[in-house]
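Scroll down for the structure; my scribbles are underneath it.
The other protein chains are all here in position, but one chain of the complex has been omitted.
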Amino acid sequence: MTTIAETPTSTRRPARRSRGRWFAQVGWRHLVGVLAVVFSLFPILFVISAAFNPLGTLSSTELLPTGASLENFTNLFDNTAFGHWFLNSLLLAGVASFASIFLSSLAAYAFSRMRFAGRRVGLLALLLIQMFPQFLAIVAIFLIFTTLTDLYPAIGFNTPWGLFLLYMGGALGANTWLMKGFFDTLPKELDESATMDGASHVQVFFRIMLPLVAPILAVTGLLAFIGSINEFIIANVFLTEPESKTLAVGMYGLVAGERNNNFGMFAAGTLLTAIPTVLVFQLLQRYIVSGLTSGAVKG
Amino acid sequence: MSAPVSGPGSAPQAPGREPVRRGLPRMSRTARQHAPITATGLVVKVVLLGLVAGIAIWAAFPLIEAEHWLALGVLAVTTAGLFYLYLSRRHIPAKYLVPGTLFLIAFQVFPVLYTASTAFTNFGDGHRGSKDDAIVAVQTASVKQVPGSTEYNLTIATTGDPATGSLTFLLSDPKSKEVFAGDADGLRKLDAADVEVSSLSGKITAADGYTLLNIGQASSRSDAITALIVPTDDGAIRSNGLTRAYEGKAIRAYDAACDCVKDSETGKTWTADEDSGSFVAADGERLAQGWKVGVGLKNFATVLTDRNISGPFFGTLAWNFAFAIGSTGLTFLLGMAIALALHSPRMRGTNLYRMVLILPYAMPSFAMLLIWRDMFNTDFGLLNNLFGLDVDWFGGNWSARIAVVLVQLWLGYPYMFLVATGALQAIPRELTEATSVDGASPWQSFRAVTLPLLLVALSPLLIASFAFNFNNVNAILFTTEGGPFAPDNPTNGATDLLITYTYRLAFGAQGAEFGLAATVSIFIFAIVATVSAISFRRTRKQEEVYS
C-alpha cells in the first residue's frame, strides 16, 4: 500500500510528507477500502474454503481453506447435470436481460418523451402490477402453460423459452420506471434539434437516446441478468426435468435433501455461478462508472 | 393504447409522403415529423414484420389442429393489429409500448386478475377443481374389488391396427384357466383351443383373430385402456396396469336427482352443499373431496376478524416498510461512504478495490442467503465463533431483524457502491473545489453539493431498490423463514414480510389456502397502491421540472 501511495505520478506537493499527512489524505481511504474488502470477502472465503475442501461437508469446513482438491468440482460435473444448468441459466439470463431492457427502453422512451392519453395511468399501473406477488399467480401460470405446452411444446414447461416468455411479462414492470427516470434527465433540446434536422422518432431513439442512456442500460442489464440467475420460485415449478433446470433450481436441490454432504459441491457450484456475473459486470462496469449521471448533472 | 395527443413523436394530421414534404423550405415542427425512410429502417421493419408473420403462422397450425377457434381469432386480430400499427404512420407511442405490453398482458395482467378473482372463492386444498371433478374423484376413490371375485391376467389386444384399432381385454383366470375376451359390450368366454397361454406368467400370448399389443404399444394407448370398462353382473372389469385386471365396483355414486352421493354399502347419503362446496351428510360428516365455489366476501371478513391475521397485520406492515427502507437506505449509505472514500485522484488501485468489492453482488444470492443462515447459528455459526459472541441471532425479534438487514446490506451494498461511484465521477470536480475554496469543510461541501447531486441522480435507482426489497421473498424465506414466532401466535413471525406471510398461507404446511392468500394480497395491494398513488402525484412536479 505504502509503495503505491508513495509513487504518485502527479501530486501538487511533491515535497516530503509525514506519515500522518499521508494517512489524512490517502491512507484512511485505503483503510476503508481494506475494511470493505474484508467485509465483502469473509463469507466468500468460507465458500471458497468449502469448495476446495476434499471432505466436502458443511461441518468440516473452516473459514480458511484446509485443503485443495478439485473433487467437488469434478463431482459436480460428473454426478449432476451442472453443465446443463449452467448453460440454461446463461442462455436464459443473457437473452432475457437483453430482451427485457430492449422492451423497457422502448416503453420508457414513449413514457418520457411523448404525451398521450393514459400515459400517467399506464405508468401507475406498471408500478402497481409488480407489487402483486407473482408466486400467487403460479396457479394461473399453470393454467396458461398447460395449454401452451399442449399446443407448442417448444415454449411449454421444461423449456427455457417458456420461462423466457414468462420473464418478459415482468420486463416492463421492473425496468421501465428506472429508465424513464433517466430519460427524463436528458435535455429535451437534444431530440428536438435532431427532429428539426429531419430525424425520425426511430432515429432519435436509436441514434441519440440509446447511446446517451448507455449507463442505465448497463445498470438495468446487470440487474436483469442477476435477477434471472437468482429467480427461484417460478423456475422451481416450471422446470422439473433434470436437464432443463437453471442453476438456482438445480443447486437448491443439491442442498435441499443433503445439506451437509453436498455442501462442497454446492459451494463449488456457487463459485462457478459467480463467474458469468463477474464477467458481465466487468463488461458493463465502464459504462456505469464513466458517468451514470451524464444527463442529470450536466443537463 | 389511445391515440397520441401531443409530443415530438406524434403527428395529429400528417398523411402524405416524405419526399414532397422534405422539399418544402419552411414548415411547422409537427409537419416535420416524418423523416425519410432509410434503407436500413425499411429492411429492419420488413424483417421484423416478417418474423411476426412467421411466428403467427407457426402458432396458427396447432390452434387449427386443436380447433381453438377463439384463440385463433385472438392471434389473427393481434397479428393484424401489429401490422396495422407498424405500417401506419400514426399511433407512435403505441409502437413503443405494444411489444412490452403484449407480454405484460399475457403473463402478468391475466395471471394477476385470475388470482385476484380467487379471493372471492374457497379455492384451496380440498376445494381446487369443479364439482364434476369432485364427483369423479369421489366415485373413483370408492372403487373396490368385488369380494371373492377373480384377479385376471390381462393382455391388451385389438382386432385392428395396434396404434388405432378398438381395444379388447384378453383375460385369463389363473385358477380355473378359463379365458375370456372383454370389451365395452361385456365379457365372453373364449375357446381355450384358440388361444395360447404362457405357463410362466399365465398371460394370453396369442389368440386367433386378435393382434396382441406389447407393453410398449399398450402404454401409448393408456387413455383408451383406462377408459375401457367391461361390464359384468356384479360391477365391471377394469384394468389394473397393463398386465392385470380385476372386477371392481364403485361403492359410491352420484345421483343427479337428489344432487347427492350415495353409498351402496351403507346407504348413507351426502348432499351437495353449494355454499361450502362439499358433500355433507345428515350427521355433519363431509366427504374429503370438495369443489371450488364462490364465497363472496367471506375471506375479506376473515382477514379483518381473525385475530391471528388482523392482529399483527399493521405490525408486519410497519416492519415491511422498515425492512425495505432499511435495506435500501443502509446499502445506499454504506455504498456511498465507500465510494466517497475511494473517490480521490490520489487513490491508486481503485480498480482492484472495485473488482473485489463487487463480488458479493456477483455471488448467486440464493446460495449466499443459505450460507449466511448457517453463519448466524447460535452455537455453530461462524459469526458467533469468530467474534466470541453468544447472540441467539434468529431467536430474538430484534436480533433476527438486524440479522436479515445485515445480510441484505452485504448482498446489496456493492451495487450501491458501484452506482454511487458512477454518479460521483460525473460530478464536476470544479463544483466541490469551488466550495472548499469558499472555506467550507469537506462535510459541508458534501452536504451542500455532492449529496443533493447524488440523490437526484440515484433516486430512480433507490425507488426501484425499495420496490424490490418491499417484496423480497428470498431474503426472508431462505434465512429466518419469518421467525422468530411469538409463542402465542405461530402464524406471524417477527421478520415476516407481508409477502412471506402470504406465501405461507398459500403454500404453507397447513395446506394451501389460495383464496385467503389472494385476499391478503388484495389488502396489501390496496395499501401499496395508495402509498404509490400519493407519491406518484408528487412526481408530476418533478416531471414538470424536466419538461
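Which chain is which? They are A and B, in the order written, and residues in each are numbered from 1.
We take it that contacts are C-beta pairs under 8 Å (C-beta built on N, C-alpha and C of every residue); 3 or more make two chains touch, one makes a residue touch a chain.
We take it that contacts and distances are computed from a predicted model.
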Problem - Hidden subunit of the complex - UniProt protein name among "Glycolate oxidase subunit GlcD", "Carbohydrate ABC transporter substrate-binding protein, CUT1 family", "STAS domain-containing protein" or "Alkylation response protein AidB-like acyl-CoA dehydrogenase" - result: "Carbohydrate ABC transporter substrate-binding protein, CUT1 family"
Problem - Displayed chains contacted by the hidden chain, counting the whole assembly - result: A, B
Exercise for the section: Please pick, from B:75, B:143 or B:325, the residue that touches the omitted chain in the full complex. Expected result: B:143
Practice task
Quick one: say which of B:232, B:269, B:377 or B:532 touches the chain that got left out.
Solution key: B:377
Handout entry: Touching residue (missing chain; options B:111, B:126, B:312 or B:460)
Key = B:126
Completion exercise
Of the candidates A:50, A:110, A:123 or A:138, the residue in contact with the absent chain is A:138
Exercise for the section: Please give every residue of subunit B in contact with the chain that is not shown. Expected result: 40, 44, 47-48, 51, 54-55, 58, 125-126, 128-129, 133-134, 136-137, 140-145, 151, 214-223, 225-226, 239-244, 246, 248, 288-290, 306, 308, 374, 377-381, 392, 394-395, 480-481, 483-491, 504, 507-512
Completion exercise
Where subunit A meets the chain that is not shown, the residues are 57-60, 91, 95, 98-99, 102, 138-139, 142-143, 145-146, 149, 152-155, 157, 159-161, 164, 203, 206-207, 210-211, 232, 236-237, 240-242, 249, 252-254, 256-261
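Everything that follows uses one rule, which is that only the chains that are shown with their structure count from here on.
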Exercise for the section: Between subunit A and subunit B, tell me the centre distance in angstrom, where each centre is the average of that chain's C-alpha atoms. Expected result: 20
Exercise for the section: Show which residues of subunit B lie in contact with subunit A when the two form their complex. Expected result: 1-10, 22, 29, 32-38, 41, 59, 62-63, 66, 68, 92-93, 95-97, 99-101, 103-104, 106-112, 114-116, 118, 123, 337-338, 341-342, 344, 346-349, 353-368, 370-372, 374-375, 382, 386, 410, 414, 417-419, 421-423, 425-428, 453, 456-461, 463-464, 467, 470-471, 473-474, 499, 502-503, 506-507, 514, 517-518, 521, 524-525, 528-529, 532-533, 536, 540, 542-543, 546-547
Problem - Complex contact set, residues of subunit A against subunit B - result: 4-5, 8, 11, 25-26, 28-30, 32-33, 36-37, 39-41, 43-44, 46-47, 58, 63, 103-104, 106-107, 109-111, 113-120, 122-124, 126-137, 139-141, 143-144, 150-152, 165-166, 168-178, 180-182, 184-185, 188, 191-192, 195-196, 198-205, 215, 219, 226, 229-230, 232-233, 247-248, 251-252, 255, 266, 269-270, 273-274, 277-278, 281-282, 285, 288-294, 296-298
